[in-house]
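Below is one structure, written out as structure tokens; the observations come after it.
The complex is shown incomplete by one protein chain, all other protein chains being positioned as in the whole.
Moving on to subunit A:
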Amino acid sequence: MAGAAGPGSGPGSAGRDADDSLYPIAVLIDELRNEDVQLRLNSIKKLSTIALALGVERTRMELLPFLTDTIYDEDEVLLALAEQLGDFTGLVGGPDFAHCLLPPLESLATVEETVVRDKAVESLRQISQEHTPVALEAHFVPLVKRLASGDWFTSRTSACGLFSVCYPRASNVVKAEIRQHFRSLCSDDTPMVRRAAASKLGEFAKVLELDSVKIEIVPLFINLASDEQDSVRLLAVEACVSIAQLLSQDDLEVLVMPTLRHAAEDKSWRVRYMVADKFSELQKAVGPKITLNDLIPAFQNLLKDCEAEVRAAAVHKVKELCENLPIEGRETIIMNRILPYIKELVSDTNQHVKIALASVIMGLCTILGKENTIEHLLPLFLAQLKDECPEVRLNIISNLDCVNEVIGIRQLSQSLLPAIVELAEDAKWRVRLAIIEYMPLLAGQLGMEFFDEKLNSLCMAWLVDHVYAIREAATNNLMKLVQKFGTEWAQTTIVPKVLVMANDPNYLHRMTTLFCINALSEACGQEITAKQMLPIVLKMAGDQVANVRFNVAKSLQKIGPLLDTDALQGKVKPVLQKLGQDEDMDVKYFAQEAISVVAQRLRKLDFPVKDSEEHRAPGPDKNHFLRPGMLGEDTGKFLSLMSRQHKETERLAWLLRGQ
């Protein structure tokens, strides 16, 4: 039956024709013309479906002409169209017919909206690869020429992106024409076009013969690099990277370097910024010799540029620049020609520069080795650790591991730790807060033993800080430390100290014990919670301060899920019931809330139900949040946002109670 049917003939195709007539192109076109933009957009996005339904021939003969003729639409629709057409070659019958796609894309490449144009150019570049060399010269190159000599700047801008894709496969005569067109666009009257040409100069240079690069591209490069508009000049810097890669050292010296030297001292900071930003690429492109003679002096100037933006961009490249220097003599070059500038930048007036420096400076340790690091870099790290800008300090602290590798933990502890400890006792609570936040990170980098020795006492001291936000952060920090070092560590070093605070004369410290238990119970696990924490919590139910008592209720609710039936039934419940009769209404409220949660938990322990439900039990009740001043004791990520509010509500409760 169907076995005899070849493509396009036999009984199968008759059925297909019938299908096609069901959906005449008129209907589809109607869709593409619909008044609602969204519907047009949908239709365009399904253009491949339409084309498939129509078949290759009708797509070529009817759909594409329609698209070409009626291109006046919202940019969003045009963008979708430009994108679709890039993948359309198969739908119009393969590479032999790829040129059919050129007319609509040509119009799209001339529209005003940049994103549409860029997409059209991208699709054209894609399709150009599918053209045979003959078709390329017959269809594609003429299109590029038309665009290149278009009236309005948009088409000329688009043309700039198409030269490099058709050049390699064109004949010599055509190649000369293409070069000619590119040349004229480089000196176009409109800066937009010159910018487009400048941005494609490098790409175009790469496909040209070396002679043409020297004779034609270099003069263009020099012209663009001295354009009246800095937006053009800075693009020439980018092109410089590509051109430099193509030329020999001697040619480079003569043809490119004078311009590059000039660019590094351009009067516009944008151009200098570009040089700084592309520095690593430039360094690789020009090779070690020119780097030493030319780029390093230029780099020194960029490091002390009058604009902070430029300095910051240059600073970002310090590490890469140093890494890429030839190993022989590298140390001397860095020590003598780079480091003096870096030393000054440590006390730069602009914080962005300092932040940038702090993010790369640690990378120099491995390059310079132990002795240099200790002698020259450590003082800089120390200075930056004391910088007024927290991001500078953060960048240093979060890269401490690099230093650690080079100079070892002992050395590090002797030199940097005092600075960290000093910050930990800073008079500004925000600074202390920032240091606390680095603690888990430091703990990971320094290891348990070292941590216990040097930092543990700090972490405990924060628990009794006079600022609530710090105590809260300290609590949270303990939890993270326990997650890092494990329960055994918690049991020996943390838990006893925390529990001792339950007897503190200051009720705020007693509450901290409860907050710590809330935070730690889960990380410490069932056993520690039940055996060590629970008795203390229960004991505190008799505290004379109501704030402590209602926090006991909250803590019991919190650790409830970790306790077994016996403990809940025999120990927790009676205490909560007693608190439920408390004279203070807040205590009563929280006790009752905890009772209901615990009761729920007990029911489930007696009659185990599905897992999914069990998890939900201890979650905070909605009412809980409705009450003023009761914002979560659980230390979630909103912590820092809420901390101030916390402090106030705490104080408020205190005042109301008149204690």
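Keep this in mind: a residue touches a chain if its C-beta (ideal position, glycine included) is under 8 Å from a C-beta of that chain, and two chains touch if they have at least 3 such contacts; residues count from 1.
One rule holds in what follows: contacts and distances are computed from a predicted model.
Enquirer: Assign the chain not included in the display its UniProt protein name, restricting the answer to "Neuronal-specific septin-3-like", "6-phosphofructo-2-kinase/fructose-2,6-biphosphatase 1", "Alpha-1,3-glucosyltransferase" or "Serine/threonine-protein phosphatase 2A 56 kDa regulatory subunit".
Expert: According to UniProt, the chain not displayed is called "Serine/threonine-protein phosphatase 2A 56 kDa regulatory subunit".
Enquirer: Going by the contact rule already stated, which one of A:Glu137, A:Asp230 or A:Glu331 would touch the omitted chain in the full complex?
Expert: For the chain that is not drawn, the touching residue is A:Asp230.
Enquirer: Which residue among A:Phe140, A:Phe153, A:Phe221 or A:Phe299 touches the omitted chain?
Expert: Reading the full complex, the residue touching the unseen chain is A:Phe153.
Enquirer: Pick from A:Glu113, A:Glu137 or A:Glu323: which residue touches the chain that isn't shown?
Expert: A:Glu113
Enquirer: Which listed residue, A:Glu309, A:Glu331 or A:Asp504, touches the chain dropped from view?
Expert: Final answer for the missing-chain contact: A:Glu309.
Enquirer: Can you work out which residue in A:Met192, A:Ile222 or A:Ile367 touches the chain that's missing from view?
Expert: A:Met192
Enquirer: Of the residues in subunit A, which ones touch the absent chain?
Expert: Missing-chain contacts on subunit A: residues 2-7, 12, 16, 19, 22-23, 27, 31, 35, 39, 46, 49-50, 52-53, 55, 74, 112-114, 152-153, 190-192, 195, 228, 230-231, 267-270, 307-309.
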